[in-house]
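Missing here: one protein chain of the complex. Every other protein chain is in place.
A and B label the chains in the order they appear, each numbered from 1.
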Amino acid sequence: MRTRRSVIDLDDLTASEMTYIFERTADFEHEKPDRLLDDVACVNMFFENSTRTMTSFALAEQRLGANAITLWPKESSLQKGETIEDTAITLAAMGINVLVIRHSEEGYPRRVALAFDGHVINAGDGTHAHPTQGLLDIYTMRQEFGELSGRRIAIVGDILHSRVAHSNIAGLRSFGAEITLVGPPAFLPDDYAQPHVKIERDLDPILGDVDAIMLLRIQRERFADMPISDEEYIARYRLDSRRLKRMRPEAIIMHPGPYHRGVELDDSVLDYAGWRYASQVMHGVRVRMALLDFLVNGAPALVA
Amino acid sequence: MRTRRSVIDLDDLTASEMTYIFERTADFEHEKPDRLLDDVACVNMFFENSTRTMTSFALAEQRLGANAITLWPKESSLQKGETIEDTAITLAAMGINVLVIRHSEEGYPRRVALAFDGHVINAGDGTHAHPTQGLLDIYTMRQEFGELSGRRIAIVGDILHSRVAHSNIAGLRSFGAEITLVGPPAFLPDDYAQPHVKIERDLDPILGDVDAIMLLRIQRERFADMPISDEEYIARYRLDSRRLKRMRPEAIIMHPGPYHRGVELDDSVLDYAGWRYASQVMHGVRVRMALLDFLVNGAPALVA
Partner (left out) sequence: MRTRRSVIDLDDLTASEMTYIFERTADFEHEKPDRLLDDVACVNMFFENSTRTMTSFALAEQRLGANAITLWPKESSLQKGETIEDTAITLAAMGINVLVIRHSEEGYPRRVALAFDGHVINAGDGTHAHPTQGLLDIYTMRQEFGELSGRRIAIVGDILHSRVAHSNIAGLRSFGAEITLVGPPAFLPDDYAQPHVKIERDLDPILGDVDAIMLLRIQRERFADMPISDEEYIARYRLDSRRLKRMRPEAIIMHPGPYHRGVELDDSVLDYAGWRYASQVMHGVRVRMALLDFLVNGAPALVA
């Protein structure tokens, strides 16, 4: 049934497609694109709570002139015995072109994409992937560094449960970055190691080597018991004023948000010249506009 | 107080008014009507959960250029001691022109319509009526057969609790169709029989005679105990490959959705050439656009 492109994770896009999306993102700083998605209907289905991602998608859709409808379905009542696949078929028949889906279950948006004759964008599925966050993170780094080939990027903390980390790893590898994952074994199993992705157990040894650090929130809602004491986590992984001093002066710090002051960072990070949180959020709306434009209107400059 | 037309069930519209609405529905396949409801404000109040009907109305309103606001009120908090009639008066004073209402209580939209100085559209009230579903079903049949006078339409299953069946019966009678209701007594009391509406207890005897079959979901949320075993229901009423073979080749099958695979139909129905579910859904948005246009802008071609 599925005939159109969906983005479930960043390996659904080639490096040149992502590059095209980033060029469009930059265009949208100046371009007023309010008819690009004229008569295109987007449904945002958020099975998990969301403030920033939902707002960002809804704003992106409205800015492009799409018809935007947001649902907060409850699993049980959605269905009345109907499968999500049948719901997807129904929404396609209704003329819905784009489904943005957030769900606590890994793989759920993929199932929808297999049934939906339109574009599915994964807005976060459990611990699996969050590709639009990955896109805005990579866009933020490219704004800073240009080409990412050979750039050293550290991702720190609860990698295992972080869909943001997973999508960044997939995307950054496409651009030839050198990724260092940092965390304790319970948050970072050994099998994350692969070509261009190495593992470190402590933050201090790599601080002086990296161009960018991405901090993560511990995803406490995704596991039962904290496998490491707060004290130890803070001692080994929290970015604070002492550690900031050991970073390269031009290095930047990112966070997908929401951040926990006092856990993965202290307030000195929020005042650091290289703190890019606000830029990430700002880019989020435009990256999503560019992705929607790419999926619906295609990329004239690219040979498929 | 009420001065404007509302549609609580299909007997609120004459056959010529429905015909006008169907002509407009066909126009909207080609016409780009994005200013027809310019400055018209629609509030969608869904007291019961809904995905497809809510999305269909919201999309119809946005496509016509209306201001569309969707509320999921909780009965208790809506009121703070206020009656729904007073809420309706308030929304009219605010300049709201159209109220689309779904509620589990039969008659609730009618109560609102009596108080509201604007147009009320019933989007489903308990087991009573669902007129826009009826309109899209009848539109689908007219697309297939042209005039419906004398056409033989079967509606199968839980008639008693189905607001969809009730609205279809009302609408189809206006167009002179011959209706056969099929189901066990607990789902189809004898008093449904009337001129042009006959009752059958089993599906098999009528399969070869009908132009269209409308299957219904058993509305398990609307009664306590299932009055017939699943096995017996399936044996007597499920449309399956064996029964499909006995239908006339040009006959069509419809379902208001969501459908239960394995209960009222099996997967062979979904592959049947005459399965019209997707057409029904597709027509749903345009029929609702046409109804909104008719209520707000009137029908220039009709003498009232």
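In the analysis below, a contact is a pair of C-beta atoms (placed from the backbone, for glycine too) under 8 Å apart; a residue touches a chain by one contact, two chains touch by 3 or more.
What you see is a predicted model; the values in this text were computed from it and never measured.
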* Which of these touches the unseen chain: B:95, B:150 or B:208? -> B:95
* To do: For the chain that's not shown, point to the residue among A:234, A:282 or A:299 touching it.
  => A:282
* Sole contact to the chain not displayed, among B:33, B:73 or B:107 -> B:73
* Structure fact -> Checked against the full complex, the residue among A:146, A:195, A:258 or A:300 that touches the missing chain is A:258
* What is the set of chain B residues that contact the non-displayed chain in the whole complex? -> 39, 41, 43, 67, 69, 71, 73-74, 77-83, 86-87, 89-91, 93-96
* Tell me, which residues in chain A touch the chain that this view leaves out? -> 32, 49, 51-52, 54-56, 58-59, 62-63, 217, 221, 257-261, 263, 277-279, 281-282, 284-285
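Note that in this section only the chains that are shown with their structure count from here on.
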* Asked: Quick one: chain A and chain B, Cα centre-to-centre, how many Å?
  -> 41
